[in-house]
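The complex appears here without one of its protein chains, the remainder shown in place.
Lettered A, B and C in written order, each chain numbered from 1.
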């Protein structure tokens, strides 16, 4: 795999600033817990308002965090003046997301000039420690920031 | 395609009751707007708390509504004593979800004894009327309700 | 959906010429059975050399025909000087592909300047007539023909 070198020296500040503007992330109570070139982790604690009908994290919450973790991992490697779009993703839900905290860890698998492919894993923290609950393969697109498009 | 006949006479009440227990649906402000055998529609109005960084519906919100619309479309055809699990889904984000309302329309494409495949479309309502913004292909699994597993 | 208008008056000749150069299509014994703007159908008869271990069409054969049907459906709408690349696809295998003939029918679902999303269905012809055996959602990319890249 290619080395994952940021191309914009200001990449981390831009990424954190973009994340802060995603209002859904506040609604879900998420935080950025790890930010490295090509790797972004987003997590949130369980609360009733995130549950499906049996009291676990809803799959939509899992996919929201994972999609954003992948999108920002891709964004971290883009040149200045870029925005990121999710073209598509595919997610397998491997186990019920039953736990006190949900963690989405996104990595760039294959960076590209236009398209970047990411690999994202979802974990729940429960009594038995960290348990994988989902796996996502995602395609992101670099667009010019002026195009008015948006991550995730 | 097979005829889409409900197998449980009580299917609609069960479906609405399960939806009502999905707390995330309240958090996002969603409602069931159409319920037929093999077809379920879920919608929500735009609010700031559902936005990504440019003020459109976040892709995670779109995928949450679409995943649930597909899951419940599958569930509508299950025999009594069943629960539904999303095995996996794949979503293409076709256009920015910029509009005042988001609608997810899920249809059963291929019902099965264990696995059911659904086709789900996402629309935003804007000034120019209804515009498609996403397309999802999803695999759901029937499990015994006693197994403690959960839709979406 | 947008109207599916070809942009290159020479689209059909180009498409048939490109198909003729795909040597794998000869290896598998396929033929172009329907060519319209935004819709391409490819079919092949069963032969032992296309089988998996139980004597049905191998899923790889099904996905090869479906990928090409989608790629050429996209290609049919591209402007002159373009080539088509498959970015990714997702396929559900709905039923064993047991029959005397396999048909892949690809349609453009959402044309775009750079990315085009296609919907492809696979059918087998058996004693009971045409039966659906697979469903694919695919993302194709338009590139300049000079870039040296290739359909599906």
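By definition in this document, contacts are C-beta pairs under 8 Å (C-beta built on N, C-alpha and C of every residue); 3 or more make two chains touch, one makes a residue touch a chain.
Quick caveat: nothing in here was measured; it's all calculated off a predicted structure.
> So one chain is hidden, and I want to know which residue out of C:76, C:92 or C:116 touches that hidden chain in the complete assembly.
That would be C:92, which touches the missing chain.
> Can you work out which residue in B:58, B:90, B:105 or B:135 touches the chain that's missing from view?
Of all options in B:58, B:90, B:105 or B:135, contact with the hidden chain holds for B:90.
> Taking the full complex into account, what residues of chain A touch the chain not shown?
Listed in rising order, the touching residues are 1, 90, 92, 94, 109-110, 117, 119, 132, 135, 137, 139.
> Using the document's contact rule, name the residues of chain B that touch the chain not shown here.
87-88, 90, 114-115, 139, 141
> Suppose we count only contacts with the excluded chain; which residues of chain C make the list?
Chain C touches the missing chain through residues 18-19, 21-24, 26-27, 48-54, 56, 58-61, 63-65, 67-68, 85-93, 96, 148-152.
Here, only the chains that are shown with their structure count from here on.
> Report the chain whose CA-based centre is farthest from the CA-based centre of chain A.
The most distant chain relative to chain A turns out to be C.
> Using CA atom averages as chain centres, what separation in Å is found between chain A and chain C?
32
> Just the number, please: Cα centre separation of chain A and chain B in whole Å.
One centre to the other, that is 22 Å.
> Between chain B and chain C, what is the separation of their C-alpha centroids in Å?
Inter-chain centre distance comes to 29 Å.
> Hunt down the residues of chain B that sit against at least two other chains at once, touch-wise.
90, 92
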